[in-house]
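Yeah, one chain of the complex is gone here, protein chain that is, but the others are all in their spots.
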Amino acid sequence: MSQDKSFTLDGKTVPYQEGQTIIQAAMAAGHYIPHLCFNPEFKPHGSCKLCTVKANGRQTASCTQQAQPGMVVESDINELNDERRVLLQMLFVEGNHFCPSCEKSGNCQLQATAYELDMMSPHFDQFFPDRPVDASHAEYLLDFNRCILCSLCVRASRDVDGKNVFALSGRGIKSHLIVNAKSGHLADTDFSGSDKAAHVCPVGVILKKRVGFSVPIGQRTFDAQPISATPHPKVKGA
Amino acid sequence: MMTSQTNVHAEYLNPILARRQHNPNDLLQILREAQEQHGYIHTDAIDYLSLELKLPRAKIEGVAGFYSFLYLQPRGEYRVLFSDNITDRMLGNMELLENMCAQLWVEPGKVSEDGLLSIETTSCTGLCDQGPALLVNNIAINRLTPARVSSICELIRERVPLSAWPQEFFAIEDNIRRKDILLGSDFKSGAALSALFQRGADATLQEIKTSKLRGRGGAGFSTGMKWEFCRNAAGDAHYVVCNADEGEPGTFKDRVLLNGYADMVFEGMTLCARVVGAKQGFLYLRGEYRYLLDHLQAVLQRRRQQTLLGTSILGEAGFDFDIEIHLGAGAYVCGEESALIESLEGKRGTPRNRPPFPVTNGYLDRPTVVNNVETFASASLIALNGGAWYAGIGTETSSGTKILSVSGDCERPGLYEYPFGVTVAQVLAECGARDTQAVQVSGASGVCVSADEFERRIAFEDIPTAGAFMVFGQQRDMFEVARNFVHFFAHESCGFCTPCRVGTSLLSNMMDKLANGHGSPYDFAEIEKLNGLLQSTSHCGLGHAACNPVLDTIAKFRPAYEKRLAHKDFVPAFDLDAALSQARQMTGRDDTGAHLERSHESR
Amino acid sequence: MSSTLETAAHPENLRRVVIDPVSRVEGHGKVTILLDDKNKVHQVRLHIVEFRGFEKFIQGRPYWEVPVMVQRLCGICPVSHHLAASKALDAIVGAKHLTPTAEKNRRLMHYGQILQSHALHFFHLCSPDLLFGFDSDVAKRNIIGVAEKHPDTAKRGVLLRKFGQEVIRHTAGKRVHGTGSVPGGVNKSLSVDERDTLLKDVYQMVSWSRDAVHLVKEMHHKNPELYNSFGAFRANYMSMVGFDGGMDLYHGRLRGRDENGQILFDGVDYQNYTQLIEEEVKNWSYMKFPYLKSLGKEKGWYRVGPLSRVQNCDFIPTPLAEVERREFMAYSGVMPMHAPLGYHWARMIEMLHAAEMIKDLLHDDDIMGSELMATGERGSEGVGVIEAPRGTLIHHYRVDENDLVTMCNLIVSTTHNNQAMNEAVRRVAQQYLHGHEITEGLLNHIEVAIRAFDPCLSCATHALGKMPLEVEVLGGAGERLSALSRSSAGVLCNTD
Partner (left out) sequence: MNAPAKPKLKVATTSLAGCFGCHMSFLDIDERILELMKLVEFDRSPITDIKHCGPCDIGIIEGGLCNAENVHVLREFRANCKILIAMGACAVNGGLPAQRNHLSLPLILEEVYHAQHGLVDGFIPNDPELPLPLDKVHPIHEVVKVDYFIPGCPPSGDAIWKVLTDLLAGREPELGHGLIHYD
């Protein structure tokens, strides 16, 4: 509406509504800022730090930083993209991301974001953690090897489904996803395929069983265009 | 469904739940007390708590999984944790640990087969002036010697209850070496509150502002402004929180203040409560200081009897305030005020997104003042003696005094209170440090000061500090100092944000690579790069600070690193020949082809 | 039937010659030869030197991942593993009968692979030996040399392989390691455009394939002495044949013949392969040694691959290839052809068959159908067998009620040929090395014999490791006198 409710993102004017964060306004206006733990349908979390931008020269996570009038935001600059690439490399070496045999390949935000940022190698030494698969549930599988701790499933289950199926436990590098069952098995929770939480994982942790690889190469989400040109379906104007 | 198994846990959980009024915000306290009863947190106990507190069990498990002093698996009847600050290392803690492990036939980190004990390390326990130290079932023992270790082994073997152990093991000393206005005051309980009543709350706030008192936790935010913001913030309740999560390696002044000066601290909190309109206060005491709990509860009880706490304080109708003590459970990050508030609310100690700040959205989303132990004690002095008096001490921008926790290579480790502006050299001289190579001021996240900087001053405008002052003589290896701190940060990272969670572990691995003789200039460059990223993208101060010790030591003690760059070219972090050992064992081979020499260091 | 050169009586007095790595093969292999001071050969071994452990780490993975995962055993014939695993897992999802569209797309994918793999093997890897001679100039003895001397032949090889790869890409989504086949069917069928694109070139491919058969056939006719005797040894052979006895590389039953061409077993349902085959471990190779249970370790080893298949089937169901098969059978006479170099001829006949099959499938409209998946009653165990370019490939899985793999057993084509390849190199060593000064050219003879089998040492190392090829000389007391290996120029040199 009014002219003063806007900021610039890499030189382009972006309008915003009171209370919007930088990334919310940017996405609504069709601009891409790399992100993983952010999903426009949920309250910002601010953990992955991929969406770090420079707002008036100060580095900040654009998913938690509210837009301010006249703010000068830099995002698509080498300095930040270099840092984002290192953050991605950290996520890749922390878990076991074997894209070649992962059914989420081609539909995976982590992978697509790494393509977007030209990540050619994991750079660091791999951690190769031991994380068993939970296949106890009749319809869904949890492959913790690929968890990036974005907590979208935690938020979806708690805030949308009202169930609290997922939670984080452990600390530091030992942080990990757990489910709400004494046995530790998804089958013993009240998780259901109709839950929002079943459909928010940006990587290949929460998977519907027995349908892996049903979409041929070439027709997957990020086959045709890069993630920067593939707007989130829930963003208005997309 | 209630099984007989859960009933077993109900027996000890019910009284705890009743005392905690089934308040889910007290989850951490309930878990801690449950563990004191049962030794660890049984999965059935989680079920029972889930039912009684109406919390998802995953949430309870997630909280229990966060704190290093809470165990989801049995850890032995005697859980021994050796303090592993660099000062403990310098005093030979690792040799003592190995010695104890050997005597008791147990591997570090593992529970003995008979379930009797486990021996591990933990972050600095705040006994650097009387180390090496350890915690047995979270109770501190100081001044470890081989003899003392042998006695402990004997007591454990004989299954002697902790209460029957020799009292001198637990005799923690104050070691006050230099007193000034705070440590030297003859403070009388209630005196500051009387002054408050005479002056009024508004004027008292004004005095605090006039005093230019700044937060003693290290960041140095104006205490007066903080109180004012909180006072002006809308909310149906306000809270006062005293941050006694003194986790910064090398700091132990809060330990002494709470032991000998608790009235000053509580009275400062009460002043604050009057100013901001709070009815409830919390002392968040680090789990390592569990042994102070009974003493502090007694002080609180006495103050209630003296009507210095409770309803109508000192007869003033409507002035109701009380203080509850919450214990931490081994998480350095909870020293960060928003993480501390999460922890107070019974959650994982993950720092919040800021803004909003605690002064408007703190405990239970209500306006909250979080101040350091020393800050509250100082506030009591200011209420008594006036802001102008206090502002006249110290320097222009750093008023008052600062208590330093001096440890390391000096003759008289302990507490030294100085007016701000004291030089590093003066402190060194008075504590009997000779031939000093460096001083780490303000702990692992602080500044490493080298000999040519000893004329610098302890003050917010020069070297700000939360109080730690670790002295390193010429014989010390500053690389090892930095490596110890890097491990500390990796252990204490909360795991919330990517750069800190993964970056601190990567950094530890790289420092270990150098320590193991596999370093090259390539690794050196990698360490510098990683530090830059941690600094610019981490979520909170822990991540930002995690690179400080390395960056500082690289800048000031570069030869300590260069000595480690044994190779001109990149070599692997792991030992290639060792990587074949399993296969050698499986095949019984030991021919030349069954070995790999280290890389050819020729090109 | 095993020769005596597997283990020398007194290795400590012999010198060791190593070929490491065996080149112009897929994967890693190494040959060691022990000689006495008169250059008499006492021991020859082909070692497989890598271990990867697929069977173990596949356990605990969801079954639908398996066809995509296990194809990573091998980059040359990934489609074989992709399909053998899919076939085994069809039983898990209860797909007793695939839809016509699914089965035909899988077949198309498979014949695309046979075409590309055979073209690659013959033109890129082996033709330099056959065109230039076994001991020709090492610097030119490769596909680049062929491209310079015989540009047309090289180009045809490249384009034949390309066509096969394109067939795979259109059916699997990618040329190498695609995802087209899933338990119960396929995830795509051919589009009209894709069909038309392939149809445009397929006639040329049939014709070039036929030329390739003729090229090898002429080699045999021109130099029968060499081609019929080089590394020849008598052996049993095994392959899958169609239910009608004709050649079928995708599905059928197992048939075995003895060294005289007499049927040993026939019509064996491959679900029962464990009753037929056992495996033995030898301490000097990570690759196991399978043998027919009924004949025992000593006599039960056998050969698989084109030479077996062409001689084992009753007919080839495509006309041009059938003509070539008959000519081949006539050439070898009443007894089966046992000469390793006969593999090349048989391989080219199969390539022609594959090209013809692709042409026929492209003319079948089912290939563009939309019924992709079949289901049925859930199973817990499945065996899938396919005739991969290099021979019979067996995949065997058990899956628990939670959909995770609990057991995996793989017997890959090259493993079946393990003993046979060892026999071939021993024969060649006796024929050519015995009593001679070792030269680079002579060592290449050993490799020529190995190459004839088109060993896929990548596949073969699913178990543990990889195999380099190196020649070392040991002194009388067993001390290492010198290591003969090839220098960067390919010349045999003393590395000590």
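Note that the chains are named A, B and C in the order they appear, and that numbering of residues resets to 1 at the start of each chain.
Note that in this section a residue touches a chain if its C-beta (ideal position, glycine included) is under 8 Å from a C-beta of that chain, and two chains touch if they have at least 3 such contacts.
Here the structure is a predicted model, which means the values were calculated and not measured.
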Just list which of the chains on display the missing one touches.
A, B, C
From C:V17, C:V41, C:I76 or C:L264, the answer for touching the chain not displayed is C:I76
Looking beyond the chains shown, say which of C:E6, C:D36, C:E55 or C:D258 touches the absent one.
C:E55
From the listed residues C:S86, C:T153, C:N187 or C:S285, report the one that touches the chain absent from this view.
C:S285
Since one chain isn't shown, list which residues of chain A touch it in the complete complex.
92, 96-102, 105-106, 111, 114-115, 118, 120-123, 125-126, 128-131, 225-226
Mind pulling the chain B residues that touch the left-out chain?
522, 569-570, 572-574, 576, 579-589, 591, 593-596, 599-600, 603
Note that chain C touches the chain not displayed via residues 19-21, 23-28, 30, 32, 45, 47, 49-57, 69, 72-76, 78, 120, 124-125, 138, 141-144, 147, 151, 154-155, 158-159, 161-162, 165, 174-177, 274, 277-286, 288, 297, 396, 407, 409, 411, 444, 447, 456, 458, 463-466, 468-470, 485-490
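Following the convention adopted for this analysis, only the chains that are shown with their structure count from here on.
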Chain located farthest away, centre of chain A as origin (C-alpha)
C
From the C-alpha centre of chain A to that of chain B, how far is it in Å?
33
Whole-angstrom distance, CA centroid of chain A to CA centroid of chain C, is 44
So how far apart, in whole Å, are chain B and chain C when each is placed at the average of its C-alpha atoms?
64
Chain C-facing residues of chain A, complex:
100-103, 132-133, 135-136, 141, 209-218
Complex contact set, residues of chain A against chain B
44, 46-50, 52, 59, 61, 64, 83, 86-87, 90-91, 93-94, 124-125, 127, 148-149, 164-175, 178-182
Under the touch definition given earlier, write down the residues of chain C that touch chain A in their complex.
60-62, 64-65, 67-69, 72, 93, 172-174, 177-180, 182, 187-188, 402-404
